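Excluded from the complex is one protein chain; the other protein chains are retained at their positions.
Letters A, B and C mark the chains as written, and numbering starts fresh at 1 in each.
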Amino acid sequence: MTFFRTHRTAVTVIAFVLTYVVVKLLSVLPLVNGGPLLNGYYIQLIALAGINIVMTVSLGMVNGFTGQFSIGHAGFMAVGAYTSAMITTVWLHTSVTNPWVGYPVFILAILAGGLLAAAAGYLVGTPSLRLKGDYLAIVTLSANELIRTVIRVTNALGGPRGLGGIPKFTNLEVVFVFTIVSVVLMRNYLFSSHGRSMKAVRDSEIAAEATGINTTKQKVFVFVFSAFFAGVSGGVFAHLLQFIHPDNFSFVKSLEYLIYLYVGGSTSISGAIVGPAVFTVLPELMRALQQWRMVIYPLILVLTMIFRTEGIMGAREFRFILIPQRQRKEVSA
Amino acid sequence: MGQFLQQLINGIQIGSIYALIALGYTMVYGIVRLINFAHADIFMVGAYMGFFLAPVMARVFGGAFIPTIIAAMLITGLLGFIMEKLAYRPLRYKSRLSALITALGVSLFLENFCALPFVFTPAFRKFPDLIVARNIPIPGNLGLNISNVLLLDVGVSVILMVLLFWFVNKTLIGKQMRAVAFDKPTASLMGINIDVVISTAFIVGPALAGAGGILYGTTYGMLASPFLGIWPGLKAFIAAVLGGIGNIPGAVLGAYIMGISEAFATSVNSNLGYGIAFAILIGILLVRPSGLLGKFMPEKV
Amino acid sequence: MALLDVQHLTQFFGGLRAVSDFNIQLEHGEIVGLIGPNGAGKTTVFNVLTGVYTPTKGTIVFDGQNIVGKKTYQITQAGIARTFQNIRLFSQSSVIDNIKIAYHFRMSYGNTDAFLHTRKYWQGEQLVDDYAIDLLRLFHLEGHAEDVSGSLPYGAQRRLEIARALATKPRLLILDEPAAGMNPAEADELMEMIHWLRDKFDLTILLIEHQMRVVMGVCERIKVMDFGETICEGVPEYIRNDPRVCEAYLGKGA
Partner (left out) sequence: MRRLFAIILVCALVASVGVGCKKAEVLPTEQVVNMGGIFPMTGGSATFGTSSKQGVAMAVEEFNTAGGAMVGGVKTTINYVNEDDTGAPEVGASAAQKLINQDKVIGIVGAVMSKVSLAVAPICQAAGVPEISPTSTNATVTLVGDYIFRACFIDPFQGTVMANYAYNILKVKTAAVLYDNGNDYNKGLAEFFKAGFEKNGGKVVAFEAFTDEDKTVDYKAQLTKIKATNPEFLYLPNYYASAATILKQARAMGLNVPAGGGDGWDSPDLVKIGGAAVEGGVFSNHFSKDDKSPKVQDFVTKYTTKYGEAPDALAALAYDAAGLLLDAFKTAGSIKGSDIRDAMKNTTFSGIAGAYKFDANRNPIKAAVIIKIVNGEQTYLTTVNP
C-alpha cells in the first residue's frame, strides 16, 4: 500500500521523463528545414528556464512558504557558481572530452558549491532571521552585494574579469535531472510535517512557538537548504554559460527571482515553476520588438499583478505537484 | 585632520541628496507600507526635467535654479500621483507583496520607457549649469574645499526637510497623514479621507525626489542614462531602513550616516568601500533590528 | 508536589511593574481561574508562564523542572499548552494541518525523511493523520478537516484552537479568555467542555476569563489580580463576597 501512495511521485517522474523524451526528440529530429525544431537557442532557453525554476522554487520556500522576506538569493547562487567553477576549471582542469572523469567531478563540484552556499546561508540566516519583513530584506540584499564585492576584489576568482573557460557540462539531460530532483525534493519537504511547520511560522510565529515548534531553527533550516539549492543552481548555471562574472549575481538578479516568484504565485510550487518558465521565455519571444521589448515586459508584469494579484497560479497547485490524500478509514469513535 | 573634515563634508553633501530621496521612500512606506521601488526613477525623471526645463526657465525667468526646481517638483509630484492612481490603487487592499512586485514593474517600465529614442534616449547628457560652481575660501590652512554647490545641496535639503516637518506636524493634512500612518482603519473611522492622504504622500514624496534630481544634476553636471536613479535610489532606500522605515527624522539620519560612512569607508579602502557600507548596515540592523529611530514593536500576544 | 509552582514572580517592563510577587500552586487536576480588571497583569502572567517573557524575578517550577528562561516551544514541549485571547490559528493551513503542526515536535521522522519521503515518512504521516482525525472527531470538526481554518465560523475556530493545544499532549492547559465573544448558550457549552477536557485528557487547567458566570461556574479556585498584585484568592463563593474584588472591578465606594 505504501508503494501505491508513492506511486504518485513515480507518475510525476514518468511525466517529466516523457517531457524530456519529447524535448530531446524535437531537438534531434530534422523537422524544420533539415534542422531540429528545438535548436541550440531553444535548448539554452529551456536550460535557463530550468535553472530559474529551481532558483524560484527555492526562494519560494523562504518567501512564500515560511513568510520571510529574502531578496538576496543571487548571492548564494554566486557562491555555488564560483565554488563549482573553481573546482572543475581552476583546480582540477576537467573537460567535457572525458565525461567519465568530468561528470563525477562536475556533480561533486556543484554539490560542493551547494554546500558552501548553504554555509553562507547559515552565516547570513542565523543572525538575521530574527529581523522582520523589510529589515530582513535589506540585510539579505546587503549580504548579496557583500558577497559580490568580495568576489570582485578577489583576483583568484577572476575579480572583475570574471571566470571563464568553464567546461560545458550542463546539457539538456543535466538540466532535466537537476530541475526535477530539486523540485521533487523541495516539494517533498513542503508536504511533510516540517513543511507544515514552515507554513505555521508564516501564519503566526507566536502560535507556532506555542505549539512546540522551534521557529528559529525551522526558519534557519529552510534558509540554509534554500541557499543550498541556489548554490547548486549557480553551479549548473556556470557550466551552462561557461563564463561567470560578479555582475551575473547582483541584487538586480535577486529582484528578477522575486518577480518570477510573485508573478507565478508565491504560495504554490506550481506558481514558482510557471512564473520563471513564462518570464524567461517571454523576453526572448519579444526580441523582434527591439527597444520596446523592455518597455512591454514590465507592462505585462504590472498588468499581471493588477489582474492576478496572487500571481498566475495563486495558491493552486498542478495535480502532479500534490501528494494524494490517503482515503481515511471510517472509524467509529 | 584636514582630510578627515573634508571626507565628512563630502559625506554630508552626498547624504543631503540621499536624504531627499529617502524621505519619499519613508513617507510612502509609512502610509501604505509599500517599498516604492519606482521612487528612484522619479528621482531620475526629476533630474531629466532639469535638463529639459532649465534652458526654458532661464529664458522665461532670467534665473534658472529656483523655477527649475519648482517645476521639476511639480512634474514629479504629478507623476507620483498618476502612478499611484494607475498602478498601486488597484492593489491597495490586496497583498503587500503584489504591490511590491508592481512597484518593481513600474520602475522597470519608467527606466526603459525613458530610454526610448523619442523620450530621453539612453545617451549621456550634460546637465545645464544652473549655478556657477565656485570655491568658498575657508580661513585656516586645513586645505578644506567647500564649494557653493555643496552649500546649495545642504541648504536646499535642509529647507525642504524643515518644510516637510512643518507640513507633517502642523498642517491638517499632515496630521491626517500621521494618523493614517499610525492606524489606518481608526483614522478612516475618524472621518479622514484615506484616498486624499495617500495621494498626498504620493505627491509630496516624489516632489522631494524631483528636487533631489535637480540637486544631483547640478552637483555632478551629468546625467548618465535613464537608469541613473537605481543606485542613489537603492542607497537612499537603505538609508530609510537604517533610520527606521516610516520614520521621517530616521530617514534623514540614515541618509547622512550612509553618505558619511560611504565617504570614510572609501577613504580607508576604496576597493572595498562599496562593500563596507553594506557591512555597516548589516551591523547596525543586527544591533537595532528596527533601525536607528524605529520603534521595535514586538507583536502583542 | 504541585504540578506548577510559581514563587515571587515579578515582571517589569522598563519602569512599569506589570506583575508583582505573584505566587500560585496548581495541583494535578485542578481548574483554577485568574481574574481581574483590564490591565491587572493576567495576560502578562500567562506570557511569562509560556516563556514569551523572561521574568524579572521569581521561579516557575513545572513538574519538578525549573522553566524560567526556557523558550516558548521548550515549555510547550515540557507540557504546558495555551490558547490565545484573539484566536491565532494557522489561518492559511487546513483544519487538520493545524492539529498536525502541533504534533510536529513528536513526529517520528526527521529532515532527511521529509526530503526523500521514506517509508518512515509515510508511517509517520499515517500515524499523525489518524491521531489528528480522532482528535478532530472529539471536537466535532472532522467534517471540516480539509477546510482552510481561517474560513471556519468563530465557535469552531475556538474549538479548533483548544484541540490544537491538546494535540501537543499537555498536562497543563492555559486558556486565555476562552468565552470571549460567546453568547450565554455557547458559554454553557464551553463550561461543560472545560470539565470534560479535564476529565478526558487528565488535565490541569488555568484560565483567564471575564465572564463571571463562566469563571464561577467552572473554576474550583480563583485568584484575583489588580495592578499586578494578587488581592484575593479562594473558592468561588468566597471571591464572590469579598469586598476587595468588588472594589477592584467597580472602584472604591461602589
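Note that in this section a contact is a pair of C-beta atoms (placed from the backbone, for glycine too) under 8 Å apart; a residue touches a chain by one contact, two chains touch by 3 or more.
Please read these numbers as outputs of a predicted model, since none were measured by experiment.
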Contacts of the hidden chain among displayed chains: A, B
Residue of A:56, A:179, A:218 or A:248 touching the missing chain in the full complex: A:248
Hidden-chain contact residue, picked from the options B:112, B:157, B:200 or B:290: B:112
Hidden-chain contact residue, picked from the options A:48, A:120 or A:146: A:48
For chain B, residues in touch with the removed chain: 3, 6-7, 10-11, 13-14, 112, 115, 122-124, 126, 133, 135, 143, 145, 147, 216, 219-222, 224-225, 227-228, 230-231, 262-264, 266-267, 270-271, 273-274
Positions on chain A where the hidden chain makes contact: 32-33, 35, 37-42, 44-45, 48, 149, 152-153, 159-162, 164-165, 168, 237, 241-248, 274, 278, 281, 284-285, 287, 290-291, 293-294, 312-313, 316
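The rule we apply is simple: only the chains that are shown with their structure count from here on.
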Numbers and ranges of chain B residues touching at least 2 other chains: 301
Shared-contact residues (touching 2 or more other chains) in chain A: 206
Touching residues on chain A, where the partner in the complex is chain B: 127-128, 130-132, 134-135, 137-139, 141-143, 145-146, 149-150, 153, 205-206, 251-252, 255, 258-259, 262-263, 266, 291-292, 294-295, 297-299, 301-302, 305-306, 309-311
Chain C-facing residues of chain A, complex: 2, 5-6, 9, 185, 188-189, 192-197, 199-200, 202-204, 206-215, 221, 267, 315, 325-326, 328, 331, 333
Partner chain A, residues of chain B touching it in the complex: 29, 35, 87, 90-91, 94-95, 97-102, 104-109, 112-113, 115-117, 230, 234, 237-238, 241, 245, 271-272, 274-275, 278-279, 281-282, 285-286, 289-291, 299, 301
